[in-house]
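Omission of a single protein chain aside, the complex is shown with its protein chains in their original locations.
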Amino acid sequence: MKRLINLTPSRGGRWLLGLLPFLLLAMLYISLSNARLAENPNDRLLPTPANMASTFYHLATAENARTGQIVLWADTFASLERIVIGVGISAFIGLIIGIVSGGLPILRAKLSPLVTVASLIPPMAILPILFIAFGTGEAAKIALIVIGVTPFLIRDLQGHALRLPDEQLIKAQTLGASSWQVLLRVLLPQLTPRLLNATRLALGTAWLFLIAAEAIAAQEGLGYRIFLVRRYLSMDIILPYVAWITLLAFLLDQLLAWVSRLAFPWYHSGEGDNA
Amino acid sequence: MKRLINLTPSRGGRWLLGLLPFLLLAMLYISLSNARLAENPNDRLLPTPANMASTFYHLATAENARTGQIVLWADTFASLERIVIGVGISAFIGLIIGIVSGGLPILRAKLSPLVTVASLIPPMAILPILFIAFGTGEAAKIALIVIGVTPFLIRDLQGHALRLPDEQLIKAQTLGASSWQVLLRVLLPQLTPRLLNATRLALGTAWLFLIAAEAIAAQEGLGYRIFLVRRYLSMDIILPYVAWITLLAFLLDQLLAWVSRLAFPWYHSGEGDNA
Amino acid sequence: MSLLAAKRLEKHYGNHVVLENLNFSVEPGEFVTLVGASGCGKTTFLKMLLGTEAISKGSLTLDDQPIPNEPGPDRGVVFQKYSVFPHLTVLGNVMMADELHSSKLLGKSFGAAKRRAIEKAHARIDEVGLDQALDKYPHELSGGMQQRLAIAQALMMRPRMLLLDEPFGALDPGIRQDMHVLINRLWQEQQLTIFMITHDLKEAFELGTRLWVFDKTRHDPQAPEAYGATITYDLPISRDRPSEALKEKLQQGGLQTHTQETLL
Amino acid sequence: MSLLAAKRLEKHYGNHVVLENLNFSVEPGEFVTLVGASGCGKTTFLKMLLGTEAISKGSLTLDDQPIPNEPGPDRGVVFQKYSVFPHLTVLGNVMMADELHSSKLLGKSFGAAKRRAIEKAHARIDEVGLDQALDKYPHELSGGMQQRLAIAQALMMRPRMLLLDEPFGALDPGIRQDMHVLINRLWQEQQLTIFMITHDLKEAFELGTRLWVFDKTRHDPQAPEAYGATITYDLPISRDRPSEALKEKLQQGGLQTHTQETLL
Partner (left out) sequence: TPAQAQERDEFSVCWSIYAGWMPWAYADVEGVVDKWADEYGISIDVVQVNDYVQSINQFTSGNVDGCAMTNMDALTIPAASGVDSTALIVGDYSNGNDGIVLKGSDDLADIEGREVNLVQFSVSHYFLARALESVGLTERDIETVNTSDADIVGLFSSDTTEAVVTWNPQLNAIAEMPEGNVVYTSAEIPGEILDMMVVNTDTLAANPELGHALVGAWYEVMELIEADDEQALSIMADAAGTDLEGYRAQLDATYMYTDPAEAIELMQSPELLDTMERVAEFSFEHGLLGDMAPNASVVGIETPSGVFGDESNVQLRFDPSFTQAYLDAE
């Protein structure tokens, strides 16, 4: 018998093992749900899977009488638009400031303390201020995402710019590069894949802020719907929505990972499979 | 004249340069505030610094008539207690599961997909379930922090456990170590400083969830106060509170960094000054 | 009875044949040096001796028993890097083996047991000349000192076999020479059986009593992974004979191809 | 008129004197090899030549002008590591210099300019024998191939001086030998002036026309940072003379201390 640390599951077994805890959770849910519903058939907290499925199917297919739209898709589209624009703006700002402040010591001295302080402010605390400053339109929601995510991206990219070996900056200069050319041809291309990576890490936070923002001021969106029906404790809508958000987050994450591997093979050369 | 990328500010100049953007922001605020107050002396949106200072002083010194406590300290103590307990529990769970799933391939196969999915679920969206499971008191607030932070810690520690050179695990076994001893004497001590580091990264998220939790149901706490007085647009309380939270976050972060450097000098050997 | 013996030993990764048709027997006390082109399977071979890679076909026996399928205290190892624990001091690294042995639960000893462990460790550390650096962490040591530490640590369990994978590959030439003296002395004093991989032919000749050259004997340009490497030369090295002569003989044989490959 | 000259040159970091009292003049076409104990200031010296470290006292002149205070295309450099750009292919790395020159704004050339750059790069790549690996990224190359690439890249600007900081330190002995042949050929063909730091005395003798030994002449045990290293030996090396003889002479002199230090 091998030591425990040396035991590795086979490839097929790994899949099955991975499914195991999900099955256990599902069983736990169903038994709890049954128990509550047996006590009070009108209980809304833990609806049956069948109930959730039919509600979700309805949301995903039936046109809304008032707006003429299909609720799920309208919500999804609105939320995705916000998160893509918000994260896109953050990534852009993060890349520019990260490169410039990572590459130019004189600017870094100016910006670093500000970025550090900004990244420490919990955006949730300034949520009330944000909506007052930006109104309740799309701008405020996107601004919340940008404010929540950008300081992290800037710090991450600045850190990586600083960690680029000095040797490369010197080499570029011995090849005749100007400051601008060093930023453009050494820092920019090497930080772009890192940006994709950092963006993946920041996506979780971005979803959080999106949902928080939609809870306060929105007329459609995944977070809006959850907070609207929360007043009625409609868990048959909330739970499928949570699952749907989780799936979207996962797909977005995988999309970015795939793009990065495709576009920057050299960046991923040192990686093993990270489980 | 040197190239821009080669210009570095002197040590003293660096401090001054770092202060510059803060001064600019302060001036911008004061001029905006003056403009609004000139129009409406009762305006609460951008109070004068003097006003904020006196309110803050009042909160920090005057006893509340009803509870006999000093508001600021009661809030601070309540919030710090929650965040320390919450992050402490997360760190503990993260360390255990991180080590075990990073070190034992057979367990990793079981846990990894679950942790990945769990880390993608926005905790804010499943609040009602949290209330049922943990009640509405301190437990729920701490649970929200734990749920928000733990998946990140687990993934980070698992990743680092995987990145430990195989050579070390093999070496330990050639020295006669059992699986348990490998976990205890190779993984645990090497992951502990990493845990401190990951906890520092996770603190931002923890503050976020703390404030969110306090916004939902609380009787005291920094987030509670902000969300209570936002009703009255009392920026003279909100803004100093945000600054105070930022300061606390900074101090907590530095404390962890200091402990880590003191306790694990070998871990920090490879570091330069990270600006 | 030979210590280690292989019969028609093979190692595949899927369809990729890395090693094939290995046959040898090694007596206790031999010092085998392994050379061969990069990627030909030397490390894979060492891993089979360690027990971290399973054998695919044939047999590999230690004391006439199939080799254990995981690392154990009878086979010490020193890698090119990461052999020592960064979170332990020199003393802590060397004591580790003893502590693991005497305290199954905590892997850490206290009181009298600890004093004994320290004493034993001291002796080992003296042997490799690190007595001035007892309380230093590995990151405070130079590359050469780290490798000495790794050797002292590996020898703490008094293993029967010592496996070295390019242990001096990352060291400066001067320091390297120093390490040769050390390993040679330890080998003789402790009557170890040593397997050492190296890229430096000179090193291989200076240290070993037996040289193995790993190379492919068959090659299919259409399917480069279809055939694996094997031991193409198995030469006894005499300490008395000047290595230069041997080297020339080798080059007349087939080692040119090998050297050329190594140099790309 | 000498290419490079120093007069009472010193370098301090705060109170720490790293180098002091350097006096020399170097003619175009010399191949200077620098040896010395670890941490004695060889890299610091090279950085002053590069312009990334300012001089503290004295003078250092290039063509009788104070040396520029930042790197420029007249002084090429190859480090032990990180000399090539990981995000560019072999061709891209070598073309870089030309592109930076011909397109100030984008640092990237297109059309005819690009074709010309490719052509020029091809020639350089052929010289170092990487013509089979044009479209590979550095991570797909072995250590030796990466250093060849770094050299090809550095020579693209036809610099007057080439600065090498332990360029072959991380390579295997066999590959190292190969690189010696290459660098020697390029030095002769392109009439470069080369400064090369090495830890390998043999290498220093094989390649250089002039050997500098850096060492401290004064030492204060109370304040080890009070005195800096200087050039203690400045020896011409003749290609015809067997290096062995020289080496012995050196060892009789003061190099023993140095070697001992290197070996800790």
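Some observations on this one:
As written, the chains take the letters A, B, C and D, and residue 1 is the first residue of each chain.
FYI, a contact is a pair of C-beta atoms (placed from the backbone, for glycine too) under 8 Å apart; a residue touches a chain by one contact, two chains touch by 3 or more.
Being a predicted model, the structure only gives us computed values, none of them experimental.
Looking at the complex as a whole, the chain kept out of the display touches A, B. Touch with the chain omitted from the figure is made, among A:Leu37, A:Ile216 or A:Leu248, by A:Ile216. Considering the full assembly, B:Leu127 is the residue among B:Leu17, B:Met52 or B:Leu127 that touches the omitted chain.
Considering the whole complex, the residue from B:Ser31, B:Thr136, B:Gln254 or B:Ser269 that touches the absent chain is B:Thr136. Residue positions on chain A in contact with the hidden chain: 39-40, 42, 44-45, 64-67, 128, 131-132, 135-136, 214-219, 224, 227-234, in rising order.
Listed here are the chain B residues that touch the chain not shown: 39-45, 55, 58, 66, 127-128, 131-132, 134-137, 140, 215-219, 224, 227-228, 230-233.
Rule of thumb we're sticking to: only the chains that are shown with their structure count from here on.
Chain contacts: chain A has residues 3, 6, 173, 178 touching two or more partner chains. The multi-chain contact residues of chain D, meaning those touching 2 or more other chains, are 52, 70. Those residues of chain A lying in contact with chain B across their complex are 3-9, 13-14, 17-22, 25, 45, 103-106, 108-114, 117, 119-126, 128-129, 132, 152, 158-159, 162, 169, 173, 178-179, 182-183, 204-205, 207-208, 211-212, 215, 223, 226, 230, 233, 235, 238-239, 241-242, 245-246, 249-250, 253, 272, 274-275. On chain C, the positions that touch chain B within their shared complex are 50, 52, 70-73, 75-77, 79, 81-88, 96-97, 99-101, 104-108, 137-140, 150, 153-154, 156-157, 159. Looking at the complex, you find that chain B touches chain D at residues 2-3, 6.
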